[in-house]
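Certain chains of the assembly are absent from this excerpt, and the rest are unmoved.
A, B and C label the chains in the order they appear, each numbered from 1.
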């Protein structure tokens, strides 16, 4: 709830240009560390400190990746996986937020549902493969459903935490202005839970990806998950690394995108709602 | 009788300890009168207001408006809380029109209605700032303006001018009186400022130290409309002395009662 | 054969495979060479792990599968519409046992084998999978107590098997190509000291469809089986073409891996020559289930296997 405030302060203390410099600086460091990691990895392999067979090496991965990209179905796989992930991510986040916020309406309903949500989330999806196939099939939508089911609960619980932290005096204030419950909901509960919901977005990236990959492990015709599974089957660990790398980049891309959404949303609540 | 507070009392419970904050208290307020409530800090003034506004359940008693109970009903009275409670994610102008928005007015016309008033409250030029960027006084004024725009027949104002500088305070008081005379609202007002209470009110209720109860009721027989000159009249000084003594006495009793409470805790 | 021409619309069917494996080469050949298309079928392979290759068929998500007849039978228990094997593809138990570099049993006798295995840690691949069950049943045959005499590591991932031995956690591993060659190249283990192909005819991977499909659409099944049979034929008749298809389906396999895989397959005659599943061969499979305590119910060859399309030629 303090986000906007902080932002205001910063702007006020004329750190605006400073913060722009800061973010450039950050970017530089991020890249630098990334490059260092990669160089270290490559060097480690070349010097024989780590086993090339298991660890592959950045150059091998790039080579293999290029081969997959040009000669094989990498792009198609990537589109499939990222499509399902993003779909599931969006669905899970939106519906999770709705569920979490809906808990504000009834404490009883919230208290009853919460443990069921957690228990549901604890079920190992991969282990349920034979049943899940029946339930959600093997197509694109089954991947979406799994990505959704991974993210929805995290978001719901985060939103619910946000709901629990609302300043009751703020609610009181609205009632003094003749507000109905839905007013309080839209004008206080939603904006002041938003930072909590946003805080779940980052983790949801990883979870949505995990959901899609598990879905592809269970049954698939395409996707990075299937590629990894296949690579493992034929002991092509380089290809496994290609898959892992591509997934990491997908995660980083989504991370970057979530950052933009986050800033946009915070600006939005900063404006009015 | 516009507003009738009937034997309203409140006991808070903390752990196993019960603290009586407000003894059963009765207050009657006629339509269009201006009533102040004064009393030592912690004597339950805000609690009483919370009860009238339907935010807190009283332990006993009832609150009637035009003979109809409004117990535990929201939005029946305008209420400016002691804390400013501006929503930190809304700009000042959007905070101010909150009540209008809730009434269903569209944003544009709400803003159009509020904008001209900003100057009067010294908020001009700050409409797009966020609460955290304003000084304490400005925040309080924004909260006051929000309450006024809500435009209820009965208004409860809990130390609205406490954070203002002397000059602004005086202006706001005069302005409040003008506004009130124009529109015939019924106002209940909490303040710690004796001058303020006398200058504004028809009737002053003096509450005793916690647990609060009506210790004295003072009628302020000054002519209306009042100008600030009235503050220098002997009549005014006489009443000021009376009120001061009443409160001083309370203060002493409070110390005793606090001592007593301590043993109980 | 009962297929339609090129002009008519092809019927799309999905076949579930538990993993993308070189053993299914005849099927891939039939796809690549258009044998299925000639029968009016467009076949698509779906990789489905963790038992889903069977349940997808039961639920009707896919039209057929390629799997061990044993795993199908487990799903058939109590089913009104059982899965029926219609042609054999891999007719040898394609599993081998390798030992840490430099170790091997003293001689070929069973006693020596048992002595060699006892006291070792074995990377026995996925718990409940065919290679795992075959290994377990062999050990039982050899009189090895699975609880007392050995430690079984059972990773879900084949690559982990190699890592386990290389790490020194396990001394013996089971596996197939290309794992075997990889391990040899990495100096992790030597040539297999035991091969399950020595069991002889053994329906390791068969293509199956549901009973109802056979009843409702026998021509389609017939066409499918015929294409598979042509695939089997091509594997043996035209090894070069087979290798070409193998490279297409597994583009990242190295030349060495392709070679090793093909050599071992031809040497041990992995693939069925005629698609037939015999009663004796099936009995071996079911015996493994029984020994390992997984399935002890009586089974019926007639219900599990329908050879009419193979034999009806």
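Brief remarks on what is shown
Note that in this section a contact is a pair of C-beta atoms (placed from the backbone, for glycine too) under 8 Å apart; a residue touches a chain by one contact, two chains touch by 3 or more.
Being a predicted model, the structure only gives us computed values, none of them experimental.
Summed over the entire structure file, the copies of each protein chain kind amount to A x2, B x2, C x1.
We take it that only the chains that are shown with their structure count from here on.
Between subunit A and subunit C, the least number of touch steps comes to 1.
Averaging C-alpha coordinates per chain and comparing to subunit C, the farthest chain turns out to be B.
Averaging Cα coordinates per chain places subunit A and subunit C 38 Å apart. Chain geometry summary: the mean Cα position of subunit B and that of subunit C are 84 Å apart. Residues 53-54, 64, 67-68, 71-72, 126-127, 129-134, 137-138, 217-221, 226, 229-240 of subunit A are the ones touching subunit C in the complex.
Touching subunit A in their complex are the following residues of subunit C: 16, 19-22, 44-56, 59, 61-62, 157-159, 162-163, 178-179, 182, 186, 250-253, 257.
Contacts from subunit A toward subunit B in the complex involve residues 1-5, 8-9, 12, 169-170, 172-179, 183, 187-188, 191-192, 269-273.
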